[in-house]
Every structure is written in C-alpha cells, then in structure tokens.
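First the structure, then my questions, so here it is.
In this view, the complex is presented without one of its protein chains, the others remaining in place.
Residue numbering begins at 1 within each chain, and the chains themselves are lettered A and B in the order written.
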Amino acid sequence: MGILEVKNVGKRFGGLQALGDVNLSIAENTVHAIIGPNGAGKSTLLNCLVGKLIPDTGSVMFDGKSVLGRKPYEINQMGISRVFQTPEIFADLSVMENMMIPCFAKRDGAFQMNAIATIPSQRDVIASAEQMLEDMNMADKRHMHAGSLSRGDKRRLEIGMCLSQEPRLLLLDEPTAGMARADTNNTIDLLKQISEERDITIAIIEHDMHVVFSLAERITVLAQGTPLVEDTPDRIKGNPKVREAYLGETQDAA
Amino acid sequence: MGLTKKDFTLLIIVAVLCLFAPFILNPFPEGSAMAQFNAGYPDLMQRLVIFGIFAIGFNILFGLTGYLSFGHAAFLGVGSYAAIWMMKLLTMNVIPAIIVSVAVAGLFSLLVGWISLRRSGIYFSILTLAFAQMSYSLAYSVLTPITGGETGLQPKYTDPRILDGDLPPGETPRANLFGLDMKDSTQITMGDWVFTFNAGYYVAAVVMLVAFYVSIRIFRSPFGMMLRAVKSNQQRLNYTGLNSKPYTLAAFVISGMYAGLAGGLLVAMDTQVGAERMFWTASGEVVLMTILGGAGTLIGPVLGAGFIKYFENIISKINESILHQWFAFMPDGIEDFLVSMVYPFIGKGWHLTLGIVFMLVVIFLPGGLVEGGQRVARLFKRRKPSSDKPDGKTTPAE
Partner (left out) sequence: MDAIILQILNGLDKGSAYALIALGLTLIFGTLGVVNFAHGALFMIGAFCAVTLSRILTLSHEVVDETRTDFLGNPLKVDVPYLYDIFGQTTGDAIIDWAVPISILFAIPVMVFIGFAMERGLIKHFYKRPHADQILVTFGLAIVLQEIIKYFYGANPIPTPAPSAFTGSFDFGAMLGFDPGSIIYPYWRIIYFMFAAVIIGAVFAFLQFTTFGMVVRAGMADRETVGLLGINIDKRFTIMFGIAAAVAGLAGVMYTPINSPNYHMGMDFLVLSFVVVVVGGMGSLPGAVLAGFLLGILESFASMAIVLETLPGINQIIIYLVAIIILLTRPRGLMGRKGVMED
C-alpha cells in the first residue's frame, strides 16, 4: 500500500481521452518518476492529483484518504506540495516573505485573521523560514525581491517553500525544464539531498532522461493516457516496449 | 504602538499635518489675490480627511490584493444612510451614528463581497459595479421610504430621537459629540491671516489618524502579507495550503467598513444624504484617489484624496476674470490667447483636468504621486556624492 494510490483514473476533454485507465502506486519515501512523450497525459495526471482537475472516473487516495473533490489548498494541507514547471513564487515579495508564507500555512492552517500582530513578533515562523533559507543556501538573498532572482534560484526558492511545509509527498512538474546544464545538475543534487535527508516521498514528472535516471528509484512510463510499464530505472532502460514508445524517439535519451 | 520607526515617523508626520492643517492650508492672507488658493475652511478640510479615510480603506482592498472594486461608493452611501437614521431615531450625538454606519456597511460588504469574490479580474469589477448600481437605483426608487429618494434625508425637528431631550421650539437638530457642536468654529486672526479651527474637522481628523494607524498595522501584519501574496500569485498561494477566499473577503469587508466610516463621518459633518453619493462615478473617484496617490502604499491614498479634493475645490472656483487678472501683465493678444487656452481646464472643466492627470499618472507613473516623489528624491540623491551604502533591502512600499 503506497502513500499515493491512483486507481482506474480516466479524464476526457471533449473528444480527447487524456487519461485512459491509470493505475499508479507510489511507495512511501521513494523517488518515483513519471515519464512519457508529449501528450501522454503526464500533466493531466498531475493536475488530477492536486485538485486542479477532477477525473471523470476512478479514485485518488493519499494516505488512505480520497483527494477527489477537494480544493488545491485542502489537498496541500493534507501533505501534498507541488512544484511547477515554471517556478511559481510571489515575485513581488521578498525572498524572506516568500519563505514565511508557507511557514504560516504550516502553523496556522488555511486561514488565520492575523491582522493585528506584527511580522517581527512571529518568531517561530521567522526561525523556521530562516532555517529553510539556510538549508537552501539562500540566506544571503533574503532581502532580495523574489522576482529578480535567477531562474535556478527561483526554483530553489520554490522547492524550499514547498519543503518548509514539511509535506509527505512532493510533486515536481519538469523541475529542470528550460534550465542550463549547471542549474539542472544543481537541482538534481538538491533533490537527491532532500530525499536522503528528509522523510519525504518525491514524485517527479520529467522529460530529461538524465534527471530521471539520476534520481528515480521507480519509473512509470505513460503513453497515450495509460501506464505502459512500471519498473526500476535499469529495467526500464532495457525494456524494448519503452524504447519503442519513447526512448527511441529522442536522440539524447539516457 | 507596534510600529517600526519609519512607520511611526510617518504616522507622526500625518498627525502633525492634520493638527496644523488650518494653518498649512491657509498660507495666503485674507483678501490677497492668492486667497482663493486657501483651503483652510472647515467644509473642505473635513472632506479632505473623510475622503482620505475612504481611500485608505479602498487601498486595503485594491492596493494589497489587486481586486479592483468599482462599487465602493455603495458602502459609503449605506453608511451614510445608517448614520442619518441613527440621528433621526436615537440621538444627534455622532458616536452611535458612526459606529452603526461602520457596522451596517460591514454587513453589506460581507454580502456583496461573498458573492462578488467568487469571480476575479474584470468579472469581479463588474459584479461590484452591478451591486453598486443596483443599490443606487433602489435607493432612488423603491427604497424611498428609507432613503428619501431624490430629496434625500435630513434630521427633522419632528424626529423621535429617543435619547435626546426635546429641542427648544424652532431649533434645528445639530450633530454633536457629547454637546460639542460639529459646526463649532473658532477663528484666530493674525495680522492679515484668518485661521479657522473647526470642531468637526478635528473629530474627523482624529478618526482618520486612528484609521490610518489601523491600516499601517494591517499592512505590516501577517494578514497584510497574505493579501500582498494574493495579488502577487494567487495560484501559488492556493498550492501553499492557503485559502485565498477568506483573506480577500476579510480585506473586502474591512475596506467596506472604512467606506462606511467615511459615509458616517460625512453625515456627522453635514447632516444630509442623497443617493447620488452611491453613483458609480463616486466609486470611480475613490479609484482615482488611490491610483493617483499610489496604490499599495501607505500614504498614497491620503495624498491622492487630498490632491483631488483640494484641486477640485480650488480649480472649480477659478473663473475667466481671475485668469485675466493673472495674465494681465501680458500684451492683450497674448493674454486673451493664454486665457482661452487655460479656460477649458478650470472652473467647470475640472473633470477634464482630472481625467488628463489621471491618464498621465496611469501611463507614466503607475505608482502614483508616491512613486513620483521617490523618483525625484532619487534624482537629488544621485546628485550628491553618495556616501550612504547601497542597501539591498527591498523596502516594502511606504
């Protein structure tokens, strides 16, 4: 029984069957990658997990509880945090403020009318936000405008924001898309470190095979809205079906 | 007081300006050619601070969350009606009137906000506009028994006023604060200068200072930070486990209560209400004030409200003959030419001037007067050999 259990999930957009019949089980404290060619339904699946879309059929259970029909913020409070393809941060706020907001969400829940207290008086939140900035190696940038960070730093900040909520499942949607090689490698190292040091399950949707094979412990290959195969990275590499469906298409694969 | 040094200084500056406004706004001696630029008379000073309150409240919604409401005049109007009914039924003391106006406007904005905030962006703007127009139309027509329709409402000699004793015959009811008449004024003459100190103005100014202080606290609170996060990236907020709806609704209700407070104070100063103060152009006016001063900044809305109300008053009063006086030193032809060039923008042309200024601000100075001030300040700083360290800290807007 994994921490996330996806059973018979299907989703249609008009005439297009985006997800056929998806079954997926993600075991606790593993790094699980979901790969597949463009249009395979990876993003649709992810959106079904976080409450952005509601599947037409099937069930999604997180830690034994259904996530279907819940709002994104409720699902997040259950312990699923999401990292977006293009970093979604509060660009108009400072780096420190960015980090404090998830800390408030962790401490106070989905809403807290905290209009009279001052921010400096929130010592516990400040302490955990500062700790996370340290962990992310961003303490020196705490006063910067988040919008003026480099792409790699924005990604780091976003991952840090997700981690500071201490989620049990971290979902990453192509976290290295559009990144330079050096930034990509930094992100891989960061994620490796996170999965080793923290009590956390990571599910990652990725295009870049280099990222997938350096991180994942298990891989699900999605094609045309259904899982083709699920296995360890080594066995996936050798699987002829996968090669045909996916790896064969791209020159730079593996 | 829970403020940083900088915010406290700002509050003190505003307080001092309010206290000495009767002097500051009357810089020109009585009877001089420049006396028409004096703004130190009670009626105008009251409106400066009351619309300051209105704009401060609007800024809590628009400046922090980015939700552009085009219906805030409705809350001001509802507050005014609530206040006048308190004066008719209960007492001419302004305290119950003001409290009830805030409460009623708060409830009304809770209802409107609860519905309107289901949508965002332009849809939200149009929903609020629709609600405001509905309130206006109803106040004019069906609700006439409550609103007085076209004639509006004033306290009458015959009203019950259960807390007040009977008025002496023939006396009109006057708004007061425990006996202090809001229209009470003391005039001090210093040489050619005449300064007017009005009780109502100082009551309104004290209320504005409290309102301003509360708004600083909200801006600097975790709640205020969440509101700025709503504006910055609502998606991220929702995926960070925070429900943006109650945050925006709370901001909406708070700003509605500020509007109600302003409405109640308007009645406290000048005891009458008409539905026209709920018309959507009145909602547009508070948007103009906030943007002009600088949305999302603390002092901006106060500046914007002051700027608009001051120039509205001054510019509307200038007429053609005054223009001729000004340009009298020119040769006749040029004088006439200049007068005819300037004439469309003064007097009844005030709205034209306002529209142009507003467009220029939105186009070139989206941060409003505050941003303009900062740019000028930076210009001067750069001239000086800068010894101060470049400080990487992003200052949250003043």
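Note that in this section contacts are C-beta pairs under 8 Å (C-beta built on N, C-alpha and C of every residue); 3 or more make two chains touch, one makes a residue touch a chain.
Note that the structure is a prediction, hence the values are computed from the model and not measured.
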Task = Check the whole complex and report which displayed chains the hidden chain contacts.
result = B
Query = For the full complex, which residue in B:Ile122, B:Ile146, B:Ile188 or B:Ala377 touches the chain that was left out?
reply = B:Ile122
Task = For the chain that's not shown, point to the residue among B:Tyr81, B:Phe252 or B:Trp280 touching it.
result = B:Trp280
Request  = Identify the residues of subunit B touching the omitted chain, counting contacts across the whole complex.
outcome  = 66, 68, 115, 118-123, 125-127, 129-131, 133-134, 137-138, 140-143, 234, 280-281, 284, 287, 291, 344, 348-349, 351-352, 354-356, 358-359, 362-363, 366
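FYI, only the chains that are shown with their structure count from here on.
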Inquiry  = Please tell me the distance, in whole Å, between the geometric centres of subunit A and subunit B computed from their C-alpha atoms.
reply    = 46
Ask   = Can you list the subunit B residues touching subunit A in their complex?
value = 2, 217-218, 220-226, 228-229, 231-233, 235-244, 246-247, 250, 254, 392-394
Query = Can you name the residues of subunit A that touch subunit B in the complex?
reply = 50, 71-73, 76-77, 81-82, 84, 88-94, 97, 100-102, 104-106, 109-119, 122, 125, 143-145, 161, 165
